[in-house]
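Missing here is one protein chain; the remaining ones are kept as they sit in the complex.
Showing chain A:
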Amino acid sequence: MKLFTYNLLSLRVGVGPHGFPLHLQATKVHINPEDFNPDSVAHMIPKVEWVAFLEVTNTLHLIKLPKGPIHGHERDEKFLRKMHILQETDVLEGILQRPRLSFNWSKLISVIQMHCAFSTS
């Protein structure tokens, strides 16, 4: 599943204060080269959940990223190119976590199993 999609996942059952972020420890990742479209990336940036995103990129030791969206990011091409990894990175395996509960990440994610894994009861 693409890194960006993981970033948007949210559970309705209480996980964080709004059901996200779900902390991902990615063990296997694949980078697919994709065409860079600055408009498309610029539109994705406001949707990104930064804390979770930075966590994943730090554990994976991908390129260095700023702590939050830069003001006027639509025009900053270097920043956009860095953020383009959102679209390129495909997380194949990992563990989705919260304290004391975890869920194995695979190619096909079952929402029902995620709910079961993370429900507080």
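Points to keep in mind about this one:
One rule holds for everything that comes next: a contact is a pair of C-beta atoms (placed from the backbone, for glycine too) under 8 Å apart; a residue touches a chain by one contact, two chains touch by 3 or more; residues count from 1.
Going forward, contacts and distances are computed from a predicted model.
Think of the chain that is not pictured: of "Sorting nexin-2", "Protein TRANSPORT INHIBITOR RESPONSE 1", "18S rRNA (guanine-N(7))-methyltransferase" or "NEDD8-activating enzyme E1 regulatory subunit", UniProt labels it "18S rRNA (guanine-N(7))-methyltransferase". For chain A, the residues touching the absent chain in the complete assembly are 1-2, 4-5, 8-12, 18, 20, 37, 39-40, 43-44, 47, 49, 87, 107-112, 114.
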